[in-house]
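The complex is shown incomplete by one protein chain, all other protein chains being positioned as in the whole.
Presenting chain A:
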Amino acid sequence: MMQFMLLFSRQGKLRLQKWFTAYPDRTKKKITRELIALVLARKPKMCSFLEWKDLKIVYKRYASLYFCCAIENDDNELLTLEVIHRYVELLDKYFGSVCELDIIFNFEKAYFMLDEFLLGGEVQETSKKNVLKAIAAQDLLQEESEEPKGFFEDFGFMTGN
């Protein structure tokens, strides 16, 4: 089971964090700091795996963004690379050639995507089509539930009472 997934930039800025095991907030921060430093210190030609405490860290860099997963001892490292890749593919399909800025400004969407792909640290859906379909349907639902506010609201006017 995957214990957590972190996305961070080459400058060491956290872009996404998904925890499947409960840790106190302080521990989460400590782990994040430690792992970002560890992974960024590695050279490009090195392998994608790190042994860290009793977990295995699997990471992969896509452009300026590092995707970093902590898995348990029995889990398959090579398959975890596929999990990461699948997630990137999903984001790419959704945003249309995704870049770091997409994930920064639409971080909630990136979380929603991850929640349709993984649940409780395990893959829940192996069909890309199904994941994207579920996301599209929910985005539609969200639009319908929003009252048409838009322009006026953003300029400080309220509609209705």
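In the analysis below, a residue touches a chain if its C-beta (ideal position, glycine included) is under 8 Å from a C-beta of that chain, and two chains touch if they have at least 3 such contacts; residues count from 1.
Just so it is clear, contacts and distances are computed from a predicted model.
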item: Missing subunit (named according to UniProt) among the choices "Proteasome subunit beta type-6", "AP-1 complex subunit gamma", "IBH1-like N-terminal domain-containing protein" or "E3 ubiquitin-protein ligase HERC1"; value: "AP-1 complex subunit gamma"
item: For chain A, the residues touching the chain missing from this view; value: 1, 14-20, 22-25, 29, 43, 45-51, 74, 76-79, 81-83, 86, 104-105, 107-108, 111-112, 115, 119-130, 134, 137-138, 141-142, 144-146, 153-158, 161
